[in-house]
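Have a look at the structure that comes next, please.
The complex appears here without one of its protein chains, the remainder shown in place.
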Amino acid sequence: MYSEKVMDHFMNPRNVGEIEKADGVGEVGNAKCGDIMKIYLKVDDGIITDVKFKTFGCGSAIATSSMATELIKGKSIEEAVKLTNNAVVEALDGLPKPKVHCSVLAEQAVKAALYDYAQKNNIVIPGLEDYVPAKDVHDHHDGDGEE
Amino acid sequence: MYSEKVMDHFMNPRNVGEIEKADGVGEVGNAKCGDIMKIYLKVDDGIITDVKFKTFGCGSAIATSSMATELIKGKSIEEAVKLTNNAVVEALDGLPKPKVHCSVLAEQAVKAALYDYAQKNNIVIPGLEDYVPAKDVHDHHDGDGEE
Amino acid sequence: MKKRIYLDYSATTPMKKEVLDEMMPYFNEKFGNASSIHSFGREAKEALDIARDRIAKAIGAASSEIFFTGGGSEADNWAIKGIAFANKNKGSHIITSKIEHHAVLHVCEYLEKNGFEVTYLDVDEYGMIDLEQLKEAITDKTILISIMFVNNEIGTIQPIKEIAEIAKEKGVYFHTDAVQALGNIPIDVKELGVDLMNFSSHKIYGPKGVGAIYIKKGVKIHPLIHGGAQERKRRAGTENIPGIVGFGKAAELAIENLDAHIAHIQKLRDKLIEGIKNNIDYVRLNGHPTKRHPGNVNFCFEFIEGESLLLSLDMVGIAGSSGSACTSGSLDPSHVLMAIGLTHEIAHGSLRLTIGDFTTEEDIDYVIENLITIVDRLRQMSPLYEK
Partner (left out) sequence: MKKRIYLDYSATTPMKKEVLDEMMPYFNEKFGNASSIHSFGREAKEALDIARDRIAKAIGAASSEIFFTGGGSEADNWAIKGIAFANKNKGSHIITSKIEHHAVLHVCEYLEKNGFEVTYLDVDEYGMIDLEQLKEAITDKTILISIMFVNNEIGTIQPIKEIAEIAKEKGVYFHTDAVQALGNIPIDVKELGVDLMNFSSHKIYGPKGVGAIYIKKGVKIHPLIHGGAQERKRRAGTENIPGIVGFGKAAELAIENLDAHIAHIQKLRDKLIEGIKNNIDYVRLNGHPTKRHPGNVNFCFEFIEGESLLLSLDMVGIAGSSGSACTSGSLDPSHVLMAIGLTHEIAHGSLRLTIGDFTTEEDIDYVIENLITIVDRLRQMSPLYEK
C-alpha cells in the first residue's frame, strides 16, 4: 500500500518533537476525523534553522509531516512557503489515492507555522498575503472495503 | 437420482413391444410435454396372460411402464384395475419427487387398456364404472437447476 | 474404472491443473482479507489486482472496468437490475431475446412485475435475432438491450458488434452475456462497443462460484449487493481471493491457448456432427451451421425423449445434456428449442454434447458408436416410431 519511503518516514520520522520558544507554530487539523498536525519553526535571518512536528494521524500523515519538515529545513521562508503537497507526495514516491489529502495537511501545517511567524514578526511573506488560517482541510474519499 | 431398481427396469425393460390383435389397448399421454405410453393386453378368461408396452418418455416413464406390466401380468382384470401408481413407485423402491407423476401415466395406461377391453367385450369392470378416458394426466413440478 | 467421457463442457468444466496450482497458496497461507491493511491483507490485495488485470487483458478492457461477482448469474442479475433501477428516470423499456439464459429472462420477468416493460425478440430457425426487428423495437423509453453473445444450448453466435452500433446510435445501454463466449471466441470489448459484458469462471476451466462483469467507464448502474466498500463500492462482500485468482489464471490460459483450443474442439465438433448425420436417421442439427460455438453439438433425435437418451449414455459413461421437458424442471421443453420453432415432440428428443480441451478423437468415435445403438434401442421402445 505505502511506498518504502513512506514506511521509512513513518517508522523513523525525522524531526519529531517540539521546539521550546519556537519562532512560529502552526497547528491544523480536521475536526471531523480528528487528525491533527503541529509544526514548530526556528527561524534565523529568514532561514529555517530548525523544525519539529507532532502529528496525530495515519501513517501517511506522519510520513508527510516528516518529509515536509525535511524539505523545508535549511530553506528560506520564501522557499518554504512554496512547498506544495504534491512536492511532498513526490518526495515520498507517491501515496495511495485516498491518502493524498493527508499531504495537504502537511502543506497547510507548514503554511500555518510560517503565517504565525509572519504575524509575530509583523512581516508579510510573499505567497501568504491572502492566507487565512483554516483548521478544516481534511476530507476523505474513496477507499478500500471492509470485512 | 434413480434407485437401482428403476435403472434396472429402464435399462432392461420387461415386456417391451406390441401385441397383434390385442384384447385391450390403452394409450395415454400428455399433449404438452409429449410423453406417450401405450399398453397392450391379452386377456384369457379374465386373466391377463400377456402384456406389452411402448413408451416415449423419460427414464422413470419407461421404468414405471415396465414395472406396471410386470405387476399386472398373470393377474385377473379385477386385480389389475386396482393397480395404483403408488404401488408401482413402491415396487421400484421409490422415485424422485418430480418424477412421481410419470407413474401416474403408467396407472392410467393400464386403466385405459382395461377400459378398452371392457368396451370391446361390453362388460363393466368394478372400479372402472366411472372411468373417463383422459389423455392429459401428466404435469411437471419442481425440479433441479440448470447450468 | 469404467470409461467416463465428459461432453458437457458448456455446463461446467474441470479446473486446469495450472489454475489449481495458482490458487493453492491462497487457501491457508496467503489467506488475508483484501481490505485489511496488514501484510496478510496486502498479499490478498496484490493477488486481486493481478487477477483483475488478467481479466481486463483477456477482453481488452481497463482493469478499473472489471468487477468480480459470485458467478455468471449474479452478474446477469446485476447488469439488468442495476441498469434498470439506476436509469428508470430515463425510461422503463428493456429489449432482450427469447433465447437468453434464465439468469437474464427471469430477471426481465421480475422487472415486468415491477413496472418495467420488456420486449422479447424472436430468433430465426438458427437462433439468430433480426437486427431490423431490434431497431423497430427501440422506443424513446428503451434504456437497455440485453442480447447474449453465444447461446448455451445451441451455440449460436449473435452479431454483437452490429447490435452495439444500433444501441449506441439510439443512446441505449447494451449488455451481452458472454458466459459461453469467453475462451471460445476472441473478445475485444472496445472494438465490439458493448457497455456491459459478463463472464463465469467455471465455464473456462476456472473455479465455480466466481464471475465478473465489464462495466464500461461512465455507465450508470446501481449495485446488486450493497455493503462494504469492496470492488470500488460496487459489489460488497469479502473477495473470494482463491476463486478470483483461479479465474484470472483461467482467463489468461484461455487467451494464450485460444487458437489451439478452438482448432481442437472445432475439429472434434465437426467429426461428431458428421458422425451423427451419417449414421443416424431422423436427426436435426440445432443452431447455426457456421456461426456457432466451436465445441457445441446439439441434435434432435426424432421419436425418443432426451432424459432416456441421457440416462442411456450415462450408463456407458458418456455425459451430455438435453433440453427435454422431462429434464427441465418446468412444464416445458427448452425455451431455446421452442424459440427456433421446434415442436414439443421434436424438442423432446434433443441432446447437447459440448466438447472441450480434454476431449479426444477416440472419445468421439466411442460416442458415435454408442449413440447409434442407444437411439435404435429407444426407438424400438417408442410408440411413435414405425420402421
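Per-chain residue numbering starts at 1, and chain names A, B and C are given in the order in which the chains are listed.
Basically, contacts are C-beta pairs under 8 Å (C-beta built on N, C-alpha and C of every residue); 3 or more make two chains touch, one makes a residue touch a chain.
What you see is a predicted model; the values in this text were computed from it and never measured.
**Q** In the whole complex, not just what's shown, which of C:20, C:62 or C:219 touches the removed chain?
**A** C:20
**Q** From the list C:127, C:155, C:207 or C:294, pick the residue that touches the absent chain.
**A** Candidates C:127, C:155, C:207 or C:294; residue touching the omitted chain: C:207.
**Q** Given the contact definition stated above, which residue among C:155, C:242 or C:275 touches the chain not shown here?
**A** Touches the omitted chain: C:242.
**Q** Which of C:57, C:106 or C:377 sits in contact with the chain that's absent?
**A** That would be C:106, which touches the missing chain.
**Q** So that we can see where the missing chain sits, which residues of subunit A does it touch?
**A** Residues of subunit A in touch with the missing chain: 2, 7, 10-11, 13, 16, 27, 31-38, 54-59, 61-62, 98, 139-140, 142-147.
**Q** What is the set of subunit C residues that contact the non-displayed chain in the whole complex?
**A** Spelled out for subunit C, the touching residues are 4, 6, 8, 11-17, 20, 27-29, 31-33, 35-41, 69-74, 76-77, 101-104, 106-107, 109-110, 200, 202, 207-210, 222, 224-229, 236-243, 307, 310-311, 313-314, 317-321, 327, 329-330.
Everything below uses one rule, namely that only the chains that are shown with their structure count from here on.
**Q** Would you mind pulling out the distance in Å between where the CA atoms of subunit A average out and where those of subunit C do?
**A** Chain centroid spacing, subunit A to subunit C, equals 54 Å.
**Q** Go ahead and note the Å separation of the Cα centroids belonging to subunit A and subunit B.
**A** Each chain's C-alpha centroid was found; their separation is 89 Å.
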